[in-house]
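This is the structure I have questions about; it appears just below.
All protein chains but one are shown at their positions in the complex.
Right, chain A next:
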Amino acid sequence: MTSDSMNLTPEQRAALDTVEKAATTPDVEQPWAALGMKADEYEAVRKILERRPTGSELAMYSVMWSEHCSYKSSKVHLRQFGEKTTEAMKEHLLVGIGENAGVVDIGQGWAVTFKVESHNHPSYVEPYQGAATGVGGIVRDIISMGARPVAVMDPLRFGALDHPDTHRVLPGIVAGVGGYGNCLGLPNIGGEVSFDPCYQGNPLVNALAVGTLRHEDIHLANARGNGNLVVLFGARTGGDGIGGASILASDTFTEGGPTKRPAVQVGDPFAEKVLIECCLDLFKADVVQGIQDLGAAGLSCAFSELASNGDGGMLVHLDRAPLRDSTLAPEEILMSESQERMMAVVTPEDLPGFLEITNRWDVEATVMGEVTDTGRLVVLWHGETIVDVPPRSVAHDGPVYERPYSRPEWLDARQADTPDRLPKPQTDDELKSLVVTMAGTPNLASRAWITNQYDKYVQGNTAQAMPDDAGVLRVDEESGLGVAIATDCNQRFAALDPYTGAQLALAEAYRNVGVAGGKPLAVTDCLNFGSPEDPAVMWQFAEAVRGLADGCQTLGIPVTGGNVSLYNQTGSTAIHPTPVVGVLGVLDDVARRTPSGWKSAGAQLFLLGTTRAEFAGSEWAWSQHEHLGGLPPQVDLAAEQALATVMVQASSDELVVAAHDLSDGGLAQALVESSLRHGVGATVSLEAACERDGVDAFTLLFAESAARAVVAVKPEAAQQFTEACQAQGVPVVALGSTGGETVAVEGRFELTLDELRVAHERTLPEALNA
């Protein structure tokens, strides 16, 4: 017995499940099932350890082998992201998949790290804190790469706008995203908000964060160097979110059944802000060897991943962890998901310098133990050994499932039910009123009610934010070097065909970045799906991953990281497959970005791309006819590339004054949004485009064909611009010109900006202020 264990009362010592005890009591019943483990997984643990696990070991394995942490169902498919990344695609990649976040070289010695993650289930249980800690978690991922977080974005999805559950969760989620981000002083530069009944009872809260760093500042999560110290710093550990990773994030909400309400986490953004600055000072002083943020699975994850990625051994004294609640058992401390914590590996020589910095920031730091060369992760509790495991077996060698998947039988019927049978507007008057109606549907209406709750411009580096197509941030104040980021996904397209739907999400985000003037470089994704135990869902997942990986390969931009969120369903009903894709691009000078709104009269309008009668999954079919069927618009990634090439060059050459990609709601919606942005109207003629593409006016206005944009060009540059389009093989046709206080479609109808504005802006306030 060591002197340490004297701190335990005889009762506590008797209750403590030690390795020694586990070796002699193989038959003790253990709550593996309640912790979310399957019988064969528990057996696998016993086999690895050649004895039964202790309670603390069981806690670690159960959280680390949960779907959320181990990717056990998705791993076999996600490999494609690595396998389909060619050497050429890695040109700008400084850190690829597998680390806390990918890092991309944007030139001039600058790098950018970005990643999107989900916080869906916690946000359903407690909307404000769930969304807030979602932002907090992804921001810590960015810090742990050595970067300064500079912006966030939030792709959100809710049930129908008029559904009570939407009213329960939306205000809290939006306030949580805004509250946490605003307190950190991070601009929220974009994202999406989409309403669909499939998200009733299962809203999606995805959070993306971006950070900037110099190439030499990259830090990684590994524990190297025998004798180096393992330091836990930041907030104290409390009883929040215990088992969140295994129980909360990996289980389905059963309708009518008992609601699982484990303690959710409450975030403290001001503590995180201090942590950001403290970490950046630590990096600057060069006193950190390896660093890891604490998120899902808390200390279990940090210990095992750091050890596993490093020299393979670690000895920690768990009783040294500063606690908010002194009654916590070691199992609970290992599983706690208390926010605003980080773990660093520090050399003994650097420790005084490290502690001087944490003291200066009033951040509590505790040496928990040290890196060893034993190949074992050993955790002591008052001197008694409660964990003794090979760290890789916890962090990386978890179960891998080849889950059965099969194309759902109902898909044929859905794909056969094309929108051809839907009644279309016949007269110009009907077209006119449809433009107004569509401008105000829940999915097309102004998002200002939501985005106005976010600070978009704090820190002064936001060149462009919502409602523009892509968020644009300045990275280097001298040169103007910056990045453009967009996130997109039309879940209806993915519901019709997950392979194509995922590619369309990629194509749209890519297009948004390109149209804003950014040269696309890298991809992050947040794959939100139903239960992997349902073969139909698993098929959707497999198809979406394959589509995305193939698409990235064709476009030549790698996936650098992301997140998978499964079990998004209520009862047996899964959400539509929702592969949210974020694309990051680089601009040499953000002053030469292309905004989406028309600022003045006299610009010439061109329509780029080809319009086809593609209405399946469109906003028109859904909002006007509640129809979802057919095959989604065709994907032409070569056309997307050509379009982006033209737009990046035209932006850089300052030929264009504005450009808007065409997606949800088609051309009509783009005209409405571009004109309302600054109150400058336009006169357009549809005839030339209709004739060239062989479509009617309705199709030209509302179809959602991909690879299109409407571009406002300086009159003197019109010829140069059209020649540039032709050189790249991008179909281009003149539409008209900007100016006036109406959107006039020649020979058909004219709408005042006032009536469009009322229709576009009233929907969300009317629904949500009630």
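By definition in this document, a residue touches a chain if its C-beta (ideal position, glycine included) is under 8 Å from a C-beta of that chain, and two chains touch if they have at least 3 such contacts; residues count from 1.
Just so we're on the same page, contacts and distances are computed from a predicted model.
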Next item on the list: Leaving aside the chains on screen, match the unshown one to its UniProt name from "Phosphoribosylformylglycinamidine synthase subunit PurS", "Peptidoglycan-associated lipoprotein", "Teichoic acid D-alanyltransferase" or "Permease".
Entry: "Phosphoribosylformylglycinamidine synthase subunit PurS"
Margin query: Using the touch definition from the top, which of A:Ile48, A:Ala271 or A:Leu768 touches the missing chain?
Written below: A:Ala271
Notebook entry, point to check: Among A:Thr166, A:Ser338 or A:Thr441, which residue is in touch with the absent chain?
Noted result: A:Ser338
Margin query: So one chain is hidden, and I want to know which residue out of A:Gly239, A:Pro419, A:Pro442 or A:Gly517 touches that hidden chain in the complete assembly.
Written below: A:Gly239
Next item on the list: Using the touch rule from the top, list residues of chain A that touch the missing partner.
Entry: 125-126, 129, 235, 238-240, 242, 261, 263-268, 270-271, 324-325, 338-339, 362
